[in-house]
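Shown below is the structure under consideration.
A single protein chain has been omitted from the complex, and every remaining protein chain is retained in its original position.
Now for chain A:
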């Protein structure tokens, strides 16, 4: 019988057996995390997490509930404080950056969330225009009706990429789940980010819509040459769309391996 424990899996994927396998990036590095630790009210979530992302790479984060996947993403964006370690995102030291430094760093990131997080009472086009606020702050990007022609055109182009240009004027709360997530992808892409972060982007969608959204998401990300880091509980998605897979378990990151070297059975071991 195959032993699918995390320890066995890690041993299988770590040639030296001393720690998570470290892939020396060939391309420029967009993100590097070293010795990261995070706890809530004294309860550790994870510690000693280290990994790097090369430009254009797609990395899936997998792991059971409560292992800190979403927390890790929020740490990367500087949305919550961390306890120890270092995070470098597109040349910004997230832990020591000023507010303006963090905003400049975040302006190079696009986020797609599980719940889509569109502003429900606003139009689809206004939601996408607001994706430019990091790069173009101020009143003119609060709504599509105030936005400069160039920004409106960029937002429409992003909507065309996700196939929803015809719904530009529809209120966001009148979209289906799949449409809503496509708009969230357009909002994330409109600012031409260097890194796309997706937190369980298909969790609230039915399987067919989930497949469509993932195909679209990765088609666009690869066209734009964007680095992608995504969380998924769907092991098939992790293996299909990720170049690399990071696994969180037991308060650490015991798995860092090429997707091609793993199979679904091995990944399921992380959930035991």
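The rule is short, and it goes like this: contacts are C-beta pairs under 8 Å (C-beta built on N, C-alpha and C of every residue); 3 or more make two chains touch, one makes a residue touch a chain; residues count from 1.
Going forward, contacts and distances are computed from a predicted model.
S.K.: For the chain that's not shown, choose its UniProt protein name out of "Biotin-independent malonate decarboxylase subunit beta", "NADH dehydrogenase subunit L", "Spermidine/putrescine import ATP-binding protein PotA" or "Phosphonate ABC transporter, permease protein PhnE".
M.R.: Checked against "Biotin-independent malonate decarboxylase subunit beta", "NADH dehydrogenase subunit L", "Spermidine/putrescine import ATP-binding protein PotA" or "Phosphonate ABC transporter, permease protein PhnE": the hidden chain maps to "Phosphonate ABC transporter, permease protein PhnE".
S.K.: In the full complex, which of A:63, A:131, A:178 or A:210 touches the chain missing from this view?
M.R.: From the options A:63, A:131, A:178 or A:210, the contact with the absent chain belongs to A:131.
S.K.: Which one, A:118, A:186 or A:246, makes contact with the chain that was left out?
M.R.: Reading the full complex, the residue touching the unseen chain is A:118.
S.K.: Identify the residue among A:69, A:106, A:161 or A:237 that touches the chain left out of the display.
M.R.: Touches the omitted chain: A:106.
S.K.: Which residue, A:52, A:178, A:191 or A:269, contacts the hidden chain when the whole complex is considered?
M.R.: A:191
S.K.: Footprint of the hidden chain on chain A, which residues?
M.R.: Those residues of chain A that touch the unshown chain are 77, 79, 102-111, 113, 115, 117-122, 130-135, 137-139, 141-142, 184, 187-188, 191, 197.
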